[in-house]
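Please see the structure below; I have some questions.
Note that one protein chain is taken out, while the other chains of the complex remain in position.
For chain A:
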Amino acid sequence: MDFLSPLLTAGTLKVSVILLTLKVAGIATAVSSVLGILTAWCIARRPFPGRTWVDALCALPLVLPPTVIGYYLILLVGRRGLLGPWLAEFGINLMFSWEGAVVAATVVVFPLIYKSARAALEAVDHNLENAARTLGASEWKVFLRVSLPLAWRGILAGVMLAFARGMGEFGATLMIAGNLPGRTQTLSLAIYSAFQAGDDAQALALVIATSLLCMGVLILADKLATGGLSFGRGA
């Protein structure tokens, strides 16, 4: 078990890297959850012209290379980008900042939440939503009291997947936030740096830490999905 010894050496494992990674992935997942679920709700409700195109656009980050996403984001929020100067007026600079890493991760994980939320919302029995309408519920109440609670389990699976994916984000983050130790260096970036620098012990420690975190997320997701709410036998 020689390869584990670096893990036990004090100071090799950078707790700050893990905390930054959890912060970036956590905020990105939260933001993407709100946006993804609301988008899925709007799109799942009824067909409209161009729905297929909007759906494809929402799923695009899933298949685009992360470097392409990073490039688009630079065009959008970079210093000379579309929104960059406007953001700068509010004192917001996303380039080479941890907030930039959040933006990158948010875009990358969005399709995972959107896709699962749409599937879960569409699987809700429309009769239940109609029943709520005949009882006087507004569309917003139908969503909050009926659709969302019934779709929750399916949505949660996507959210957990998004969080795990967000922790491993590399390409888009590197392009927009760079790889600044202590500021924007997340787990996967730190692993790359350590490996490049020939610090195998550090790299291995971070690799194992990442693997354990991801295992934890997957197990938690499974626990939430199977051990969560149970409505007994259906009507």
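As a convention for this text, a residue touches a chain if its C-beta (ideal position, glycine included) is under 8 Å from a C-beta of that chain, and two chains touch if they have at least 3 such contacts; residues count from 1.
The criterion applied here is as follows: contacts and distances are computed from a predicted model.
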{"item": "Chain excluded from display, named as in UniProt, from \"Lactate utilization protein\", \"Elongation factor 4\", \"ATP-binding cassette domain-containing protein\" or \"DNA-directed DNA polymerase\"", "value": "\"ATP-binding cassette domain-containing protein\""}
{"item": "Residue in contact with the excluded chain [from A:65, A:85, A:149 or A:216]", "value": "A:149"}
{"item": "Residue of A:42, A:75 or A:131 touching the missing chain in the full complex", "value": "A:131"}
{"item": "Chain A residues touching the omitted chain (full complex)", "value": "125, 127-128, 130-138, 145-146, 149-150, 229, 231-235"}
